[in-house]
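A single protein chain has been omitted; all remaining protein chains appear in their positions.
Coming up: subunit A.
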């Protein structure tokens, strides 16, 4: 079998420790199984809408693994978008929570049945609530970064979004506010570039060669990386985070990723087949390097698929939110 094209000569053999490779792989498989279960639930009528991140696992899993996890400005903040189940699972969340959000049950830990799938909120880990408007998170993220800079320590703010949304002004706001000479900020600005905005190809709408070039205009160190390679993603994210933690200045990553099931259930949520599948490619490398056998990987996938099917059956019988609960949490109570 020929070498997968992702392997650079310099990078073979696999650059990470075996234990780390296994953890990344495990989380990628778990995330894919979760996303496929969410799509199943949608297709079976156990949810009104699906949106998620199959095709972004190789980037999003290392991101979650590398985050400094905790609550408050001493820890990392994540202003995420709606394709980041891999990050959430890497932070240690149980996948059944995502299923509950899909089924909009009262038990949904992220929104109590109020929001779409993939719209996570975990204050305990500084994960800001994901919202549907594209790119608003880029306007908000400098605020948490300011508090972290003032707090001291090495906590950073991470903001992610898609390529299409960089056309919104909030993306420019983020670049401006992160690099004010009066107060440069410890922020890792990320764009996962899948080259699509729903049905519109990015190259029809964007004249810039790389989105990262826009960050360079602000003097931000910026890289365009292969987000389909979990090893490259891990190493680049690690380097970027170390820079931001130490220098207390912004860093920019544009990660080229795939969108394996289209934009959302609105476009059918069917496997597209003509994009790089990061999991498939990673597994070929793991097999080739003797890290895992095909059998072991198939067993893992089957185990997660079965676990998630069981979890979905459990979630199906859980209650919907009480209609009277609409009045809860309009305001926070004084603490």
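Some points to look at:
Keep this in mind: contacts are C-beta pairs under 8 Å (C-beta built on N, C-alpha and C of every residue); 3 or more make two chains touch, one makes a residue touch a chain; residues count from 1.
FYI, contacts and distances are computed from a predicted model.
For the chain that does not appear here, its UniProt entry gives the protein name "Alpha-ketoacid dehydrogenase subunit beta", which is one of "Alpha-ketoacid dehydrogenase subunit beta", "CoA transferase subunit A", "FAD-dependent oxidoreductase" or "Dipeptide/oligopeptide/nickel ABC transporter ATP-binding protein". One of A:147, A:266 or A:310 touches the chain omitted from the figure, and that residue is A:147. If you put the hidden chain back, the residue from A:110, A:196, A:252 or A:282 that touches it is A:110. Of the candidate positions A:38, A:61 or A:122, contact with the unshown chain belongs to A:122. The hidden chain makes contact, of the residues A:72, A:219 or A:268, with A:72. One chain is missing from the display, and on subunit A it is touched by residues 72-73, 77, 79, 108, 110-112, 114-115, 119, 121-123, 128-129, 131, 133, 136, 138-148, 150-151, 157, 169-170, 173, 176-177, 180, 182, 328-335.
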